[in-house]
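Omission of a single protein chain aside, the complex is shown with its protein chains in their original locations.
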Amino acid sequence: MNVRAALSSVSVWSGSVRSGWPAVAATTAAVVAALGLSSLLIAVTGGSPTASVRALYQGSMAGQTAWTTTLLYAAPLLLVAVGSCVSSRAGVFNIGQEGQVLVGALAGAWVALRLAVPGPVLLVLTLVTAGLAGGAWAALSSLMHRWRDVNVVVSTLLMTFIAAQLVAYAVNTPWLLQESRVGNATVSSASNQIPAGALLGSAGSYPGLQVNGGVFVAVIAAVVLALALARSRWGFRLKMLGLNPRTAQHAGVRTGALGGAALAVSGAFAGLAGAVLLTSPVGTNRLEPGISDNIGWDGLLVALVARNQPLLAIPVALLFGVLRSGGSFLAATGVPSFLVDVVKSLLVLAFVAPPVIVGMVRRRRAGALTAPAASDPLRVPQEATV
Amino acid sequence: PKASATTGTSASAAAGGGTILSGEPDVNGDGKVVIGVLSPGDINDKGYYESFVDEADAFAKSKGWTVIKRGSVPATSALSAARALCQQKVDMIALGASELSDAIPASTEQLCAKTAWYVPSSANVAQTPQIMLSSDNPNQSMLAAGYATGLLMQAKGQTKAGFVTGQQADFTIAAAKAWKAGIREVLPKAQVVTTYAGDLNDSAKAKEAVQAQMSQGVKAMYPYLGGSTDAATALANTGKLITLTPGTDRCSSTSPTFDVSVLFSPGDYFAAALKQFAAGKLAMGAEKVWQLGVDPYPTVKLCKGTATENKKLAAFMSSIGTKKIDPAAEVKRLGN
Amino acid sequence: MSALDDIATVLSSGVRLTAPLAFAACGEYLAERAGTLNISVEAMMLGAAFSSVAVASGTGSATAGLLAGVVTGLLIGVVHAALSHRAEINTFVVGLVLNALVLGLTSYLITTSTFDSHQVTQLSVPVLRDIPAIGRPLFVERWPVYLLLLIVPLTWWLVERSRWGLELRAVGEAPQAADVTGIRVNVRRRQALLWCGALAGLGGAYLAVGEVGSFNQNMTAGRGYIVIAAVIFGAWRLGRTLVGCLLFGLADAMRLALPALGMTANSQLLIVAPYLLALLAMLLFSAKHREPKALGQPFERGST
């Protein structure tokens, strides 16, 4: 069943990009162009493109340590992306994942530092609380939508900045989560390190390649959600809601509740990603204002590039993970790591734009009454967003 | 500090405790010396963070070494950044500030086995056998900075000073208090206001904070800032305020201009450490505490001080060095 | 110090902090009336701030820098418009990517180059500047601030009185109907984005070569999002949007001036104030009725 679900999702994907070689060729060309532009930028500013590419490769894929880092980054990205797939399916455009990640990490840190329970229980509690908190944060947007028709895109965006200040407040306030003072030393704007019991260990160690527990959590989430979206009644209703909310309501779907729940689920996965950032060795195992490190924004982009297919999000998250770990290594060669942000943005455009453009050109040429498929996440911000 | 030789049989004990890594400076024995520098701040801020890499760069060049520098490293990626450096086969990893102390666990990893570690600390980093700690007591330099400011204010008959910094965090609060205490060593009645602009790099907001202070008659201003230092100082210059540098010697700068250079830059400490490293004398597992009035750094310098002023300042600093003055007690007494 | 002087201090600081927001808000307002919820306004401001400093340093003229900022904003507007109203990629995706791209690019470039500092001159209106309390805030400012006197009425006139604006509103409310009436929907939306780009660019450039005189990494620090919040707070009316900008600018000015005036306030709360106020405005006034009906929706002929 898994395999068939996988196949059917993939075929949906190729269907929605109206596959065929023009889209593939255009994408390839665009990716090459994006890389070319980036190389040009490096060369113009006095760097060496080939050395940079080598560094990117070395830091992300050459050897087991490199892969370990790549996987560490990919896991939270995948979690955010998988959640985004759920809300987008329901036609709700959540762009507040960054804030939801932060709130998840905040709640997770609170549990990890304040509850005195044995290790594994603490870890589970940390992850679950973070998920719930992220979900609740997103649910606020959903409530605002239901009560007062507040635009979901806008409210999730604004809530991100509020979340950031919330975390800043927590880690600068001694009675909340600021790290405890040792003697006269100044304390930093961060929490204490969470106890070892709440850390996500490696669930596999193949000499140098360490596969962190977060990776398993994320992949399992992706597979389960892919299955649920493709096969379950819930997935069927979500799809119906996203593609035609009126028909869905007519068919007995509680649209408000289901749409709101989808947004909350998306927030919950972002919150869980926050907990993974907190508890896995990708970071410092403390709550810090910068803990989200753009994972929320990037995770959303992963989902968009993967066209809201959880299984496709796995390789895309891996690619983004490669860029992050490779970028970190690239910076170690002296090229400012901001370059990686440039490369990443160009690559996203290169993946996202050509299929849309090819589809559009084809529609124009055919002149057919084919309104763009409402299922195409890149074209149609669904009703719910307005 | 206890000395233990975990880095291999070839390590040897050093005089002042700790372990000297064999082959220093080419610790990993690949025939090249490569220094990796990680900084949490903007390494082009013409100030605190930039000085750290500049010193390393200058010294390394003179020795024919390679320096890999990386700025704006968020604390959350310190660890992976350090690992990336180890993969690059650096002989030493130097952290620009203790905010990046989360990178230290990498020093025990296989990948970084043959690497020296230079870590600035403000008493919040635990000593381990693999790292060299470098610390100072910010109270000392900020107190002396305040004292120097006080001297200049006294000469001009002024009583109001202002401190502008970023987030309201523990280290900024402490710095503000020590500076205030220092001013009051000279002018017991001096008024000192502190504004938290919220961001070390938002120049527009830093400038507005300075502007507000100037309009309230502030005559000495300490821009304890990052990327926005220059913009804020330039504005203070227009009001002919007494200005101070956050960490580096910029007495020769003409735009903006400073009256006091407060030198507590990690770059200065680091340069001294690099010299030892080159000579094969830098020990891991040990801590170097930089003393005001004893070591060359930290120190405070009046850019255009009169002889008397210079003498008074020097005397004040040396009594801190000889522990005649206890900065912590002074801050408690005068800083609130 | 008299209370009037204190008021003048806070007010002039407020005016300076408001100006970049106000420029960009005029642009964002117009784009939203045409149906584009443009979130790349941050990218436009930041890109313009960078290029204005670069060009000012290169030419030695701050005014040239200001102009370069406008052009940069415009260019980002062109790119956004081409991607979202020609290629018809989801406008939010385009916005997110552009924000990341420009932040990365400017940060990268500023670490690989250095620029001199340049600042546009101050304009001080004789007589008027001596009015107590408001004289200094309103009549002693860097000259580009006074462009607001031109741009605000112009934006209002464009939207409310010109034919172009009538068509923009039509396009923002009912693109299909506008299309059969002979209005080229996506052309109008692209033009609106250009206006938005130019003004956001002016705002960013003003911040860099007007206010500060130099560029530092991420120097706009989220002002673009504040601008979006202001338009929402203003419920898609220009006057209220500008009031929102002023409110946010003044809140910041207060926050920065209070310590000097001997008072304290919770800074976190003041930092989030704009976002909270925008959300509150939406909750209280249920802005939906005022919101352009087609805001954020793409238009393609035949896809009712």
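Note that the chains are named A, B and C in the order they appear, and that numbering of residues resets to 1 at the start of each chain.
Simple rule for what comes next: a residue touches a chain if its C-beta (ideal position, glycine included) is under 8 Å from a C-beta of that chain, and two chains touch if they have at least 3 such contacts.
Criterion: contacts and distances are computed from a predicted model.
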Undisplayed chain, where the name is taken from the UniProt record, one of "Cytochrome c oxidase subunit 1", "Sugar phosphate isomerase/epimerase", "ABC transporter ATP-binding protein" or "Peripla_BP_6 domain-containing protein": "ABC transporter ATP-binding protein"
Neighbouring shown chains of the undisplayed chain, as defined at the top: A, C
Absent-chain contact - pick from C:11, C:138 or C:170: C:170
Contacting the left-out chain in the complete assembly, out of C:3, C:180 or C:263: C:180
Residues of subunit C (touch criterion as defined above) contacting the omitted chain: 161-163, 166-167, 169-170, 173-174, 176-184, 293, 301
Contact set of subunit A toward the excluded chain (per top definition): 231-234, 236-237, 239-240, 243-244, 246-255, 366-370, 373-375
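Here is the rule we use: only the chains that are shown with their structure count from here on.
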Length of the line joining the C-alpha centres of subunit B and subunit C, rounded to whole Å: 38
Centroid distance [mean C-alpha coordinates] between subunit C and subunit A, Å: 29
Overlap residues in subunit B, where contacts from two or more other chains coincide: 71-72, 168
Junction residues of subunit C - those touching two or more other chains: 107, 111, 271
Touching residues on subunit B, where the partner in the complex is subunit C: 42-45, 71-72, 162, 168, 193-199, 201-205, 207-209, 211-213, 215-218, 227-228, 230-231, 234, 255
Touching residues (chain side subunit C, partner subunit B) in the complex: 1, 5-6, 8-10, 12-13, 16-17, 20, 107, 110-111, 114, 117, 207, 211-214, 216-219, 221, 252-253, 255-257, 259-262, 267, 271
In the complex with subunit A, residue positions of subunit C that touch it: 37, 39, 83, 87-93, 96-98, 100-101, 103-105, 107-109, 111-113, 222, 225, 228-229, 232, 268, 271-272, 275-276, 278-279, 282-283, 286-288, 291, 293-298, 300, 302-304
